[in-house]
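Please read through the structure below; I'll follow up with questions.
Left out: one protein chain. Kept in place: all the others.
Which chain is which? They are A and B, in the order written, and residues in each are numbered from 1.
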Amino acid sequence: MKKKNMLEYLLALLISVVLAMAVGALIMLATGHDPLEGYVLMFQGAFATQRALGNTLAKAATLCLTGLATAVAAQAGIFNVGGEGQLYLGAMASAVLGAKLAGMSPWIAVPLCLLAAMAAGGLYAWIPGVLKVKMKVDEVITTILLNTAAIYFCSYLANGPLKTMERGISSGTDSVDPAFMFDKLIRRSNLTESLFLTIIITVFIWYLMKKSTTGFQMKLTGQNGRFARYSGIKSDRLALLSMVISGAICGLVGMFEVFGLHKRFIVTVSNEFYFDGMLVAMIARYNPVGIILMSLFFGAMKIGGAAMELNAEIPSTLVVIIQSIIIFFMAAEGGVTTLLKERISRRRTAATLQKGDQA
Amino acid sequence: MNELASILNIGLLQNTLRTATPVVLCALGCLMTDHVGMMNIGCDGMMLIGAFAAVMGSWLGGSWMTGLLLALAIGLILGLFYGVFVIKLKSDEFIIGVALNIFAGGVTTFLLRELTGQSGTFHAPEGNLSVLPRLNAAWLDNIPVIGQIFNNNTLLVYVSWILVLVCWVLLYRTPAGFWFRSAGEHPQSLRSAGKSPEKMKYIASVLCGMLACLSGAHLSMGYLTTFSENMSNSRGFIAVACVIFGRSNPPKVFLAALLFGFIDALGMRLQTFGISSALTSTFPYIGTVLMMVLLVWRNEQKKKKLAVSGLR
Partner (left out) sequence: MSENIVSFRHVSMQFPGVLANDDVSFDIRKGEVFALVGENGAGKSTLMNILYGMNTPTGGQVIIKGKTVERFDPSQAIAMGVGMVHQHFMLVPSFTVAQNVTLGREPRKWGFVSDLKKANAIVDGLVEEYGLTVNTRDRVQDISVGLQQRVEILKTLHRGADILILDEPTAVLTPQETEELFSVIRRIVREKHMTIIIITHKLYEVMAISDRVGVMRSGKLVGVENTCDVNERILASMMVGRDVLLGELDRHDPEVMDNDVAVTLDHIQVTDDRGLPAIRDISLELHRGEILGIAGIEGNGQSQLIEAITAMRPLRGGDIRIGGVSIRKMTPGQVRALGVAHVPEERLKTGVSAPADVTDNLIAGREKEKRFSLFRTHMKRKAVRQYAEELFEQYDIRGAGVDVPVGSLSGGNMQKVVVAREFSFNTPVLMISQPTRGVDIGAMEAIHQFIIDKRNAGCAILLISADLDELFRLSDRLMTIYEGRITGEFTPSTIEKTEISYYMTGGSKEAQA
């Protein structure tokens, strides 16, 4: 039964991806581009060189973390749409601390910055979490609004009180001590040592969601909160915990951006990274293994899309369009299958009844 | 005291109306879907697409009217699209809403580049874009404060006021409104009365699409006079919050949107006193969250009071 569901899901996924890519091809045709060329460029852009491969992996790591952040909250029945804001605050907190601790041993300073990022993201997720759990304020709306608030607030800090005095930098905080920066794993690519941390976190979240008693309790809380409470599970506390974990992961992603690439907090530290990850999680139906695989696929698409824009002048937002179309198809899959099944069973009954009449 | 007076001037009230209008229009659409039981959180994306369609329509057609028409037509299609997924295919409305928002960001950016070759913000190559007209009644000018506030607004500001009334009458005073509300509250009872709840849901989601796109048109042709990427800026979600705050009752939702507009306008006002615009920009979002908390808190208090009085 489970296997059958899995197969059905994979089939639906395959059809959705193919259809969405076909729609993407149509769009390219309609706007006067060669779809074949576009997709080839996309593929090359993602895998052709070592550097491209590194960028793809780095992108996949980001998608994987943000996707898992969505999934871990969703498992307990909370939709954290506010990861973008949590990411910004995590980036800001770690950047400020990284600059303040300059000169300290990286072995002490970097873990402190990690903690600061996690605390900032987690705390910012805790607010809508508490509002949801204690006061039943809808978290989708609050998290989204808090996103925008956080981004504006960080941009205020980066252009105002925390603006760096360095010359030639018009916006951004002081740079962190270069000794704290993550080393590149592949030269000139975005892939850094943060990949190892990503792997550790990914395994931890997978274990938490799929193998631990806490994950089991989170699942029941998400499926039927009243039932969970009735079963003696502290569902409120679990929902809040999952939200804080989700926020902490987002904060870390922000820190990885600062300590891997930008050296300082800048306003463009993220470009809707969280929403990309959220899409991945939705397509993978919040399954951690699915998220890992799916983020590799979409990481390649994102990086390849950028190359496509550079070489063929096809806007890379095409990738976003294709992604959202995949989601539309996947979301419709259940309904389409039911409609088809109904039609088939109806026809079958009609046939058997006809046979009965003749007999 | 003097400072306070200079903050609370007429410009503040004008700005309140101006900033509230897109939220009002979008919230009216959203409230329709809420009444039939399918809260559309995709209306932020619909608003963005509407803003884009309006500017493109105005640019290509040469008149604000073609812009408005194109926005409404696209809104109709988006509403149907949302309806087919949520009603016919029984997709999760949350997922469809989120996907719609992301799709909107992608498709408007993509089309802006493909159709105009520009990115970021649209500048009409021929110079000025035809935008929504401002209405003026000469006799109102003679009345000091009222004239300044109620005159010289763009067309859709007045339309939004009329629509608040229209929506209220429709929902609470006409049979169609009763069918709407029963489709959300107890669809089976409507079905057993021989009316189709699905039909009501389709109508509501089409209305929502059109109103959301209308609000987008106001955003790009009234509030501002051009399209720029992601210009809806989560206003659609503020609209959703206003709907929750006003319990889907049009006049109450209108007041909630005005409150939002006031906070926004106050923030803009404070900028002239040297407070960073990035900081004041956070006000409406934090304000809306506080509004939602306040609402729930007030309900709890009511419940407690009821319990105490009941047990006596």
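What to note about this one:
By definition in this document, a contact is a pair of C-beta atoms (placed from the backbone, for glycine too) under 8 Å apart; a residue touches a chain by one contact, two chains touch by 3 or more.
Only a predicted model underlies this, so the values are computations on that prediction, with no experimental measurement involved.
Here one chain is not drawn; of B:Trp59, B:Phe150, B:Trp179 or B:Phe283, the residue touching it is B:Trp179. Here one chain is not drawn; of B:Pro125, B:Gly194 or B:Gly274, the residue touching it is B:Gly194. On the side of subunit A, the interface with the absent chain consists of residues 1-2, 211-214, 216-217, 219-220, 223-224, 226-234, 341-342, 345-346, 349-350, 353, 356, using the contact rule stated above. Taking the whole complex into account, subunit B touches the unshown chain at residues 169, 173-179, 181-182, 185-186, 188-195, 302-304, 306-307, 310-311.
The criterion applied here is as follows: only the chains that are shown with their structure count from here on.
Taking each chain's centre as the mean of its C-alpha atoms, subunit A lies 28 Å from subunit B.
By the touch criterion given at the top, residues 27, 31, 79, 81, 131, 135-138, 140-142, 144-149, 152-153, 155-156, 159-160, 272, 275, 278-279, 282, 315, 317-321, 323-325, 327-328, 331-332, 334-336, 338-339 of subunit A touch subunit B in their complex. Across the complex, subunit A is touched by residues 41, 85, 88-92, 94-96, 98-100, 102-103, 105-107, 109-110, 113-114, 233-234, 237-238, 240-241, 244, 276, 278-279, 281-282, 285-286, 288-289, 292-293, 296-297, 300 of subunit B.
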